[in-house]
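Removed: one protein chain of the complex. Kept in place: all other protein chains.
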Amino acid sequence: MKRVRVGVAGATGYTGMELIRILKNHPNVEITFLSSRKTVGMNLKEIRPFIDLELTLEPLDVDRVVERCDLLFTAIPSGAFTISKDLVKKGVKLIDLGADFRFDDPAIHDEWYENKIENYGELKRVYGLPEVNRDEIKKADVVGNPGCYPTSVIIPLYPILREKMITENRIVIDSKSGTSGAGHNPREDLLFSEMEENLRAYRVLNHRHVPEMEQELSKIFGKDLRVHFTPHILPMTRGILSTIYLKTKFSCREEIYRIFMDYYSEEKFVRILKEGYPSTKWVRGTNNIMIGFELDEEDGTLVVLSVIDNLIKGASGQAVQNMNILFDLPEDAGLNLPSLYP
Amino acid sequence: MKRVRVGVAGATGYTGMELIRILKNHPNVEITFLSSRKTVGMNLKEIRPFIDLELTLEPLDVDRVVERCDLLFTAIPSGAFTISKDLVKKGVKLIDLGADFRFDDPAIHDEWYENKIENYGELKRVYGLPEVNRDEIKKADVVGNPGCYPTSVIIPLYPILREKMITENRIVIDSKSGTSGAGHNPREDLLFSEMEENLRAYRVLNHRHVPEMEQELSKIFGKDLRVHFTPHILPMTRGILSTIYLKTKFSCREEIYRIFMDYYSEEKFVRILKEGYPSTKWVRGTNNIMIGFELDEEDGTLVVLSVIDNLIKGASGQAVQNMNILFDLPEDAGLNLPSLYP
Amino acid sequence: MKRVRVGVAGATGYTGMELIRILKNHPNVEITFLSSRKTVGMNLKEIRPFIDLELTLEPLDVDRVVERCDLLFTAIPSGAFTISKDLVKKGVKLIDLGADFRFDDPAIHDEWYENKIENYGELKRVYGLPEVNRDEIKKADVVGNPGCYPTSVIIPLYPILREKMITENRIVIDSKSGTSGAGHNPREDLLFSEMEENLRAYRVLNHRHVPEMEQELSKIFGKDLRVHFTPHILPMTRGILSTIYLKTKFSCREEIYRIFMDYYSEEKFVRILKEGYPSTKWVRGTNNIMIGFELDEEDGTLVVLSVIDNLIKGASGQAVQNMNILFDLPEDAGLNLPSLYP
Partner (left out) sequence: MKRVRVGVAGATGYTGMELIRILKNHPNVEITFLSSRKTVGMNLKEIRPFIDLELTLEPLDVDRVVERCDLLFTAIPSGAFTISKDLVKKGVKLIDLGADFRFDDPAIHDEWYENKIENYGELKRVYGLPEVNRDEIKKADVVGNPGCYPTSVIIPLYPILREKMITENRIVIDSKSGTSGAGHNPREDLLFSEMEENLRAYRVLNHRHVPEMEQELSKIFGKDLRVHFTPHILPMTRGILSTIYLKTKFSCREEIYRIFMDYYSEEKFVRILKEGYPSTKWVRGTNNIMIGFELDEEDGTLVVLSVIDNLIKGASGQAVQNMNILFDLPEDAGLNLPSLYP
């Protein structure tokens, strides 16, 4: 059986750990390299005693990666770009869970993020949203794995925008995320005592996932689109629910359901609800996105609701899906993850 | 000192209990009557052992109320309307935490609720939102206490609509509520095992607080307004956060802050944040509403964020505020409730 | 590859759903029958939209089971006993997640449970705790799957009692359970609004898992043992932590660790911590039990701490482990479940 030798940079963070959780049970994967900046030299099991993987955490060294890996996942704040050309030159593919490779225009990246992306040079780069860009992903050397919020937004909007069903190029997106999206670095405002019984918005109209969404949605639509985006954080660990408000030409529910099914009935990880609305718990632990909707038949206002597990379809699961595509494996290999209920 | 003799119908529910919690420490109130349909004859303390109030639960009998109360709070699913005329005729004021007295047009009530309101007859009825209708409340016999979502929406929109600052008469309202709004009757979908790590929308575009909001907002604005409203329920017991999206004429933050201060700087329970966004935990246990906002200066899109404790400013605290106005007491008597932090 | 045809009675409850979650991905299992008392005729997916299994819920009919199943799991309040003899006679094995088959003496069962177990007759019955009774399980027709609390208590005590290391035959057990142990039937005291920010004990010294623990612990010890057991329920969905207090002959930690390793180093689902204490989250979603301990070297008082996922090792996972033993499959087939972190 085909085996891909895989490394994970940033192994002890939430997305790194989620990668390991998935890859350990993946039939075509061998984990051959783990790095973690702060805990070099320790065994993963000392830090995360619940994981049955006895591997030493190493420095993120290009030579080691080249020697041992066919593919490197980078789940690190920044630095993926720095090593990307060396890796690609030596035949290692790269899937970055950060933002280094999400933007067509590096200048937009640099405006919103601390690190600098001078130019992508000769890299065959792709925005890794399989439901939209599957064919490009197959040919890429470097995959910019999408952000969690953009994943929850672009998949449900793709059929509607492609079919030119909106009547106003301004979209209101109200998203709610669990706390794991903020990572595991200690912060007072993320303490249990602070977050329990608490809900708040942050970075209203000013989140760095906005340019990412606008780039992809505008490409799909063929014209510039504006997004008014408010993210919220709520007392829940995993899950994103995005509530999207659009002015459309639709006049009945059936029409909408049909378009969704036209695009997604064959997709392994997209579930369209004919009626009712999705709960985040239904996708917790899975690589699925579930989509529901409601139409105001009087004025065509459409409300689309999507849920994902932010650490899986919103990060590590989608990264593995991209790996499967890159290495010509079944797209759902290792991703047959049932939801944890209750 | 002035004493108001007060009864509570529906004492053992969440809003009934919250009324008792507040009224017990109110300097001008004596609780003289409690009713509860299912537990007649029991002592409140047998059912809710944490409350230091030894009162027997009685049937909701008009004669008893008339004999012992100056005011009755009705925190019951329906039936407030049935007894309202008898009570008012005999000099008892009524504050209803249900929906029987919220609508100017009883037909709209009847379209959305199970019970029927034939006509309000000679009752001096008012929609009891003090920040908007204070003068009318003073003269009323019967107060329709506002719904929780409408409270969180109408107070922040009042100055903006009154000043005619919107440019589109379609408002998107995305609200998130804790579970206590759904009451204490057992339901599988409200179990801890189901609600923890869960977030979902419900009654999208079709919640019965929509006609209530549209009625009040249209009156304030002077023209018909449409509301696109999506409520959500999240794993949190108390609190509502409403995120409101408007197209406006505003071109800078300062202008918005000034208008809010013009209307609300003297209000005891309204807090405007010059910057930053409010957290539900900041108002938990209080009668306050906190309001923050963000403006897209390019296109005038305004996002307003408001938080309340759904059981206090969204129900029982506001009812006590209405009582204070009705009986000419200081508006914050008994309502100096600090937030429970953390 | 070997295939076992399996039915689940009580499919829509929490343990039934957890069985299905595990069995669906089990390489040697085909789910051929589902029953659910209240929802006969519906498709499982209508009731639990997040599960990808299109099977109709049928009545619990012996003939259908005999025709289609090699094994029936019964995850139902009672009634497993009623059909057990018919099933066994016709060659169907039975694993009961209820209490019908846990007791050596049916009279003790009948004292603590509502239904009656007249006699076990000719059934080859076993108490299905693999770490203790593996050999008997292999030969059984009917397995009484252990209770969740007893599982968390008997596994850690087994080596200590077998080695006769205790000096007092009275054991204090203080257990804490998540809410999923109480099932999915609506109850006011299990609502999210009631359970969040709440912790309480229940059935102090009087829980029906006491006779089950005393039966098994006394057999292991060879003498009568008394258990003082207090269960608690806390605001968490999955997980049990049992804190066990014993007077022992031990004089140092190493001795204890060595005994645990002697018994359990080869066990697939038992993890002994050399130092530190286990967290429930480390086993959530897994079939593992993790055990830590601390010794008061002055007086030999030993505190043992164990954690399990109450729905997996405490119910459905252990049931599948028993199935694997019964059908001579690898004991961890289908049970390589990584913990969901965070």
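Lettered A, B and C in written order, each chain numbered from 1.
Following the convention adopted for this analysis, a residue touches a chain if its C-beta (ideal position, glycine included) is under 8 Å from a C-beta of that chain, and two chains touch if they have at least 3 such contacts.
What you see is a predicted model; the values in this text were computed from it and never measured.
Considering B:129, B:233 or B:283, the position touching the chain not shown turns out to be B:283 (whole complex). Across A:52, A:110, A:136 or A:194, the residue that sits in touch with the chain not pictured is A:194. Residue in contact with the omitted chain (choice from C:28, C:56, C:218 or C:301): C:301. Chain B meets the missing chain through residues 14, 17-18, 21, 24-25, 48-52, 180, 184, 196-197, 237-238, 273, 276, 279, 281-286, 290, 336, 338-342.
Where chain C meets the omitted chain, the residues involved are 170, 172, 174, 176, 178, 193-194, 196-202, 204-206, 226, 228, 230, 232, 234-239, 241, 243, 245, 277-281, 284, 292, 294-296, 299, 301, 303, 305, 307, 342.
Touching the omitted chain from chain A are residues 14, 178-180, 182, 184-188, 190-197, 235-237.
What we mean here is this: only the chains that are shown with their structure count from here on.
Nearest to the common centre of all protein CA atoms is the CA centroid of chain A.
Annotation: 39 Å between the Cα-based centres of chain A and chain B.
Taken residue by residue, chain A touches two or more other chains at 196-197, 237-238, 279, 281, 284, 342, whereas all remaining positions touch fewer.
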